[in-house]
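This report refers to the structure that appears directly beneath it.
For this depiction, one protein chain was excluded, whereas all remaining protein chains were kept in their positions.
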Amino acid sequence: MQMTRGMRLQPAKEYVAAKLGVSVEDLVDPLAMSEVRREKGLGTLIYGECAEPTEPQVMEAKFHIAEVLDVPIACVDGFKKRAIA
Amino acid sequence: MGDGSLTDMTRSELKAEIEAGTEAAAKRAKLPELTQDELDHILDIFASPSRFSAVDIGDEVILSTDGTGSQDFASRVTDQQAFEQYLGADTLELYHHDYSFKAVKTDLGHEQTVMRLAQLVTTIPLQYGAMPDMGRYTKPDGPIPNWSELLPLGRFEEAFAAQEEAVPEVTNDIVFVTEGMVDAGADAIDLDTAGAAGDADFLASLRAIEIIRKKFPDLGVQIGMASETVLGMHGKLEYDGHRLAGMWPLQQMKMAEKAGATLFGPAINVNTGKTVAWNTARTLTIVKPCMAEAKIPIHLNVGMGVGGVPMAIMPPIDAVSRASRAAVDILRLDGL
Amino acid sequence: MSIAHGVASGMGGIRTAGDLVARMQLTRGMRIKEAKAYVAGKLGVSERDLSDPVVMLDVRREYGLGGLYDSEITDTNDAWAIQAKFNIAELLEIPINCVESFKTLVRGKLGAKS
Partner (left out) sequence: MEEGIPTRMGDGSLTRMTRSEIKADIEAGTQAAAAKAKVPPLSDVEQEHLLDIYASKARFTAVDMGEGVIISADGSGTRHIGTRQNDMQCFEQLLGADIIELWHIDYSFKAVKTVLPFEQQEMKDCLNVITSPMQYGAMPDLGRYTQPDGPIANWSELMPLGKIDEARDAQLEAVEQAVDDMVFVADGMAAVGADGIDLDTTGAAGDADFLAALRATEIIRKKHPDMGIEMGMAGEFVLGMHGQIEYDGRRLAGMWPLAQLKAAEKAGATIFGPCVNVNTGKSGAWNVARAITLVKPCMAEAKIPIHMNAGMGVGAVPMCRYLPLDAVSRASKAMVEILRLDGL
């Protein structure tokens, strides 16, 4: 949100928290966030049994992030253009 | 909390938790409680909103890791380099995904290759680690009758015999892999989560260490425990005239020393329903007796679910740093 | 293209004596015939053997000259990489820069028992 929308820290945190349906405090809690990220398919650590390989990761996760945050992500758009169009 | 979840507590509540933790440990393992000074120090560490906590400058200890690297990106050689160059590890450990000497046995040539390549590009000590993993030798995966199935059926003698049969197999595999790793230039071998399958598992590890020590007088031998007490899955097994079942860290350490280990890692389990403060006080109480009597370095296990570190897949740094600092400050550990 | 050349006319690199002959070209400016004769002489094999991977595997292992990492090809008794280059320098009687640098950096402790 800082990169694509130039939001300052607090509004960016509030925006993301609202989109995810969590509190601002939750955003820095790895326990809370790992569940939210898995639930919404936003990708998490790919090792240490943090996620199954069958869950969205990396490139796949960025498709979900773009949708959840309602922002364009260039490589997702490029992927869609090259692979889906 | 011990499950990693975040909660708010007053300083008084934390004080009560710490007192209850040391009391629980003292009662369970028949040990003295921590002193008032020690309890106060733990309270100071925990009763803080700070995101991070650390030992004082100059009090740092050695970090040995059971398994360095993610194995999921880059190569295992790169993993070792990353731990040395980025993460500040003091020792490195090469390991196989299937962290078991039995599984490694069939891949030894490949593991040696990786060890040799890693030794060519790292400077700090690099050990090879795996689990004695005695359960792996039982049916349906292994050749030996499964004592966990025999015991509930009341077939005790068969269950005991099966464990005794597994001991030399485990010992042989550990020694076999160690020999290969010494050939490949390893600095040390790590028998990790020893005793996971109970007293027979611990016995197999101790016997392996004896042989390894005789064959390779200069090789580092680290033994890390699976839990705070040795489970009496067999119950009657002895080492050096001492019954292994029911041993607490002090006795475990003495056995490890006697066998010839150079580094001992006690492991105290975390109670996920209690606070990290409670768990830390309990851990330190149980491990403290080791510290005075140890002739070899003590590296407390402080990984997920042991040594006060929460049982959470991504342990939060506030909790890990508090557990780490408290253990080093109170116990004057040789390492983690 | 590299593969095509390697297959069509290359000596075979580390599987044969390609790198050894190459060193004589690089450091001594020897022509291929002269370089092959020199290396074959040092190894005590025929010039034809130099491009024969079956022969050269045993020869390289005997002299500690390195090989493929696969544990079914070389094992922990075989020298690799920087270790092999020490042996190559001695065998071919040429200086190898990184070997010299290694010796400098370990400050004369190569012969000392650690």
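Letters A, B and C name the chains as they come in the text, with residue numbers starting at 1 for each one.
Assume contacts are C-beta pairs under 8 Å (C-beta built on N, C-alpha and C of every residue); 3 or more make two chains touch, one makes a residue touch a chain.
On a predicted model such as this, the values are computed, not experimentally measured, just so you know.
Partners of the chain left out, restricted to shown chains and counted across the full complex, are A, B, C. The missing chain, though absent from the display, is touched by one residue of B:D59, B:D141 or B:D240; that residue is B:D141.
Even with one chain removed from view, chain B keeps its contact list with that chain: residues 71-75, 78, 97-98, 102-103, 106-107, 110, 113-114, 117, 139-143, 169. In the full complex, chain A touches the hidden chain at residues 46-47, 49, 52-54, 57-59. Seen from chain C, the chain kept out of the figure touches residues 2-3, 7-9, 12, 15, 48, 52-57, 68-70, 72-73.
By definition in this document, only the chains that are shown with their structure count from here on.
Chain pair with the most C-beta contact pairs: A-B. Greatest centre-to-centre distance from chain B is found for C, with centres as Cα means. Chain centres here are Cα averages; for chain A and chain B they lie 36 Å apart. Per-chain CA centroids place chain B at a distance of 44 Å from chain C. Averaged C-alpha coordinates put the centre of chain A at 52 Å from the centre of chain C. Not a single residue in chain A touches at least two other chains.
Residues 108-110, 112-113, 116-117, 120, 180, 183-185 of chain B are the ones touching chain C in the complex.
Residue ranges of chain A in contact with chain B, taken from their complex: 29-32, 34, 45-50.
Residues 69-72, 75-77, 80-82 of chain C are the ones that touch chain B when the two sit in their complex.
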